[in-house]
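Reading through the structure tokens given below for one structure.
Note that this complex is displayed minus one protein chain, with the remaining chains in position.
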Amino acid sequence: MSEKTTQKVTLAKALNMGLRKAMEDDAKVLLMGEDVGKLGGVFRITDGLQKDFGEDRVIDSPLAESGIVGTAVGMALRGYKPVVEIQFDGFVYPAYDQIVCQVAKMCFRSQGKTPLPIVIRIPFGGGIGAVEHHSESPEAQFAHTPGLKVVACSNPIDGYWMIQQAIAAPDPVVFLEPKRQYHADKAELDDTATPAPLFTSRVVKQGTDVTVLAYGPTVKTALKAAEAAGNEGRSLEVIDLRTLSPLDMGPVLESVRKTGRVVVSHEAHVNLGMGAELAARITEECFYSLEAPVLRVGGFDTPYPPARIEEEWLPDLDRVLDAVDRTLDF
Amino acid sequence: MSEKTTQKVTLAKALNMGLRKAMEDDAKVLLMGEDVGKLGGVFRITDGLQKDFGEDRVIDSPLAESGIVGTAVGMALRGYKPVVEIQFDGFVYPAYDQIVCQVAKMCFRSQGKTPLPIVIRIPFGGGIGAVEHHSESPEAQFAHTPGLKVVACSNPIDGYWMIQQAIAAPDPVVFLEPKRQYHADKAELDDTATPAPLFTSRVVKQGTDVTVLAYGPTVKTALKAAEAAGNEGRSLEVIDLRTLSPLDMGPVLESVRKTGRVVVSHEAHVNLGMGAELAARITEECFYSLEAPVLRVGGFDTPYPPARIEEEWLPDLDRVLDAVDRTLDF
Amino acid sequence: MTQPGFGPDLAEVFGPAHEATSDSAGLSLVQLLTPEGERVEHPDFSFGDDLSDAELAETVRGFFRDMTLTRRIDVEATALQRHGELGIWAQLLGQEAAQVGAGRALKPQDYVFPTYREHGVAWCKGVDPLKLLGLFRGVDQGGWDPRENNFGLYTIVIGAQTLHATGYAMGMQRDGVVGTGDPDRDAAVIAHFGDGASSQGDVNESFIFAASYNAPVVFFCQNNQWAISEPIERQSRIPLYQRALGFGFPGVRVDGNDVLASYAVTKAALQRAREGQGPTLVEAYTYRMGAHTTTDDPTRYRLSDDVERWKLKDPIARVEAYLKRNGMADQEFFDAVSAEAEDLGHHLREGCKALPDPQPLSVFDHVYAEMTDELVTQRDGFAAYLESFEGAH
Partner (left out) sequence: MTQPGFGPDLAEVFGPAHEATSDSAGLSLVQLLTPEGERVEHPDFSFGDDLSDAELAETVRGFFRDMTLTRRIDVEATALQRHGELGIWAQLLGQEAAQVGAGRALKPQDYVFPTYREHGVAWCKGVDPLKLLGLFRGVDQGGWDPRENNFGLYTIVIGAQTLHATGYAMGMQRDGVVGTGDPDRDAAVIAHFGDGASSQGDVNESFIFAASYNAPVVFFCQNNQWAISEPIERQSRIPLYQRALGFGFPGVRVDGNDVLASYAVTKAALQRAREGQGPTLVEAYTYRMGAHTTTDDPTRYRLSDDVERWKLKDPIARVEAYLKRNGMADQEFFDAVSAEAEDLGHHLREGCKALPDPQPLSVFDHVYAEMTDELVTQRDGFAAYLESFEGAH
């Protein structure tokens, strides 16, 4: 319908455009959260939307995350499609009960009679020099919870499409946005393209020696690592997982059967992070293809550190390359 | 000091005795929770304690889990050692924010100046024919959280000692009690014995063919499986993990180096459950000793089912044996 | 004693903390029918003024029938639990008037968010009571379709449903079914919860959201004096209905053992909501005559004296007395209700035993509206595993 127009957009802008598109397409889509209205969200992801869609559809909420998610449940039961914004990853926990016991279970409890098409947007991850609770990576906890679907975008193009797909999905989706990337890079967005399905992973760089699995903020790190490794004659294949629950193991297993070596990288704590599940599944499926154990590079098993040492704490290029070396030397 | 006296006790009784002992030993120990006073808790774990220690030390709380844990934080900051009871596993989530953002982080935030010796007791797991939210296994979420320590007892003797050790520990401990075992079996308790340190795993049955890792309610299942397997000439080594964070990998790795095959069993959902972390670590540490990938037998990745099919849903003897067969046939 | 600046001693404002054992819940209690079955007037709430004598009698007979049948559901389910047919049952004994009063005040377009004890409201909303048993038997987690009767699924996590109710009411506002003046269109939500639940963060947040958006929701709190073993005094030191004032909307305490008053007050509160005047808290002051659930043993924490005293306030007996004393119902009517109760009991007994156990594989069916491939794999693996036993069994 619309003519092909491309423009260079940041992730923040792409998400904003995706939300706008979803609201135009479906009058049942509502946005709710703290400061999402006049201010357009502390990251400006909802910028201008209240002005254009009104206060009934872009709702500034009282300062209470359980209330936000809990009322979203009610609105979804009434036939709406609420998209709630959690201001920062670390503030999702007051809503944890509603997410885990209500959002995740309503479809099951009602034997499919009342599915809940809610999207819970969470800016996640670190690297922005913030104070405590503003740099968390809570994904594993949601992925561990049946009934939720969990996805993470890593770039503007995916941001634009994935947010729309998440909103259109009939199930609750925890939608993770790498906040450090919001304004980092621009990409050419063609809004007439056909996006890949939401719950799929994608090989973002082909390679032959080691498979690097990443999502959200670590995709960029992984790509940089691949480039650096390439300069040293090592060929890394990088997969952007995109979906954390369900996992799309197809491309992962295919890659591992080829390379025999895997490094998983995420900002979340290593212990019981996504890397643990990926390691367990890969080892189960590719036992005889693996040349080395799956190595995990992630946040240490400590609370997120003060900002001045976050870059050391976070899994960066060097730590990914170090793991690549270790798996090759194994 | 006290004479050696042994008596046969259930897990419920052992925990009650352990709490009593801890309260006698340290006047700073307080109990708090819903119905823990006059009623003695819905499982009677605190039976008689309010009568003997008074309402100031055994505190019936308003019906609010965040309030319970949040006020416990304050009491701990004032020098008390609160032991809070969460009535059922599924009701810990309203307190999740306080646990993850406050309890877990206070020591770190204060650079060690205000450690928080809080024990959060959670009756966990299924098999009691209960309605929704009464049979959950939330351990992986707590184990994923740095700053918390997480243990699970599986029998009366451990219950008696571990609860005292957890209370004496200077760090917050999530203390998981397999509620299905509360009144199931009795064991001879010698309260003059010297218990193993809290954060250690234990080989509870020696074997040579397959290592079975279990904790809490699945220890009994694993032991039964070992017996059944033994009758068919297969020798299973069973390890009661006891501590989930930190993990005590020593005995586990030693066993795996011997058997080369591992089955992990827990009631929690397999996806991102403790089994994932164990599989990842074991594979990393014992890559060349493993004859087969670590297999995981757990709750399916669905919400806990209605009680009438919980026994099929839970990892039982047959499912453990099935995994043993699969790992041996690999 | 007055406390300068902090206003008068609270006890002066609110009266002494009410006692669960006292015979009166204070002057502020709205009552229209005494325990003895006598009609009394209230300056603000009335019952039946707009009805002819015949209509009034018919309505009250209806309440009697509803309460009697509701009690029968409860008695029957309790017995089914004793016989091992249910895993557990949450009794409503003593709370029939609060629930039937509230339930009958609802219009079809109103939506209910219940706890786990709202069997009487379910009855009024037309949910087949047999469907209530599935959850307690352990064959499902709520067997009815919430959309069919506008009656949500039972919620077990204390207080969670009050936020759902508020959000649902916000949806109604967006649907334009609030304050239109069309009585068949305007709608409201009722959120049920207990005295214990009033302490949960979620319940208080629901007050905040409802007040902030002026949402059409009636918060209906059955203060049955107990949260398992904990008396109401642990949760609040002032009468619960006054909580609402702190959030800027009205609260009212009604005699929850008086079906006429429960009906009248709820009806007025719902009407306010439908008209766009926002939320109201109704505290139905009643008593949990039975155990918390069939697994509870209340002798451990409360005196049977209290229970005896409350027996005198039985919600059904007083309506029966009222009907009889005023010749509003004949023996034929009472016999008919008894017979109906027998039939209902039979329906529940037979129906309960016939409720099929779910298939183990069904656990995978509705985890998602769109099943995931990995769950399909897990289900198929489990199916193959189960089949491997087929021969053996």
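Think of it as A, B and C in the order they're written, each chain with its own count starting at 1.
Here is the rule we use: contacts are C-beta pairs under 8 Å (C-beta built on N, C-alpha and C of every residue); 3 or more make two chains touch, one makes a residue touch a chain.
Small disclaimer: the values here were computed from a predicted structure and weren't measured.
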Let's see if you follow the contact definition: name the visible chains touching the chain that is missing. A, B, C
The one of B:T10, B:Q50, B:S66 or B:T327 in touch with the missing chain is B:S66
In the whole complex, of C:G48, C:G62, C:G179 or C:P250, the residue touching the missing chain would be C:P250
Which candidate, C:D110, C:D140 or C:E205, sits in contact with the chain we can't see? C:E205
Of C:Q242, C:T295, C:N326 or C:S362, the residue in touch with the unshown chain: C:Q242
Residue in contact with the excluded chain [from A:L63, A:A168 or A:A228]: A:L63
Kindly note down the residues of chain C that lie in touch with the hidden chain. 3-7, 10, 14, 30, 42-45, 199-202, 204-205, 208, 211-212, 233-238, 242-252, 265, 268-269, 272, 277, 280
List every residue of chain B that touches the chain not included in the displayed model. 30, 56, 61-62, 64, 66-67, 69-80, 82, 94, 97-98, 101-102, 107-115, 117, 146-147, 149, 169-171, 199, 246-247, 249
Chain A residues touching the chain left out here are 34-35, 37-40, 42, 60-64, 66-67, 90-91, 93-94, 129-134, 300-303, 305-310, 312-313, 318-319, 322
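The definition used in the following text is that only the chains that are shown with their structure count from here on.
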For chain B, which other chain has the most distant CA centre? C
For chain A and chain C, what's the span in angstrom between their mean Cα positions? 41
When centres are defined as mean Cα positions, the distance from chain B to chain C in whole Å is 37
Averaging over Cα atoms per chain, report the distance between chain A and chain B in Å. 31
In chain A, which residues are in touch with two or more of the other chains? 66, 94, 97, 101, 108-109, 146-147
If a residue has to touch 2 or more other chains to count, which residues of chain C qualify? 140-141, 157, 201-202, 367, 374-375
